[in-house]
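A protein chain is absent from this complex, but the other protein chains hold their places.
This part shows chain A:
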Amino acid sequence: MSTPTRIRATRKDGATELRMLLSHPMENGLRKDAEGKRIPAHFITEVSVQRNGEIVLEADFGPSIAMNPYLAFSIAGGAPGDEIVVSWRDNLGDSRSDAIRVV
């Protein structure tokens, strides 16, 4: 249904750098379509990022986050094979979870 989150995890200087691109329209509910009808709000409200089952970041989003939300940050430590899981949920109740292994 929804498009997978693209996740990059690179180890650098004793840390793991994470970059992710979530696929979502992030409609703020204020835009109108070509016929002048309001496009309903549809945006991610919550994101969580886990490493090996432990939460490293939790985020709440408002509709000001750009379409296809991008996040980049760094977590201490890390090793090849670590599992990174990125989960989100939106205001309409859709959700998804994607995982990668750190190389």
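Keep this in mind: a residue touches a chain if its C-beta (ideal position, glycine included) is under 8 Å from a C-beta of that chain, and two chains touch if they have at least 3 such contacts; residues count from 1.
Criterion: contacts and distances are computed from a predicted model.
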Which of the following names does UniProt give to the chain that is not shown: "Thiosulfate oxidation carrier protein SoxY", "L-serine dehydratase", "Cellobiose transport system permease protein" or "Ferredoxin family protein"?
"Thiosulfate oxidation carrier protein SoxY"
Of A:Ala34, A:Ala66 or A:Ala79, which residue touches the hidden chain?
A:Ala66
Since one chain isn't shown, list which residues of chain A touch it in the complete complex.
15, 26, 28, 30-32, 45-46, 48, 50-51, 53-67, 69-77, 85, 87, 89, 93, 95, 97
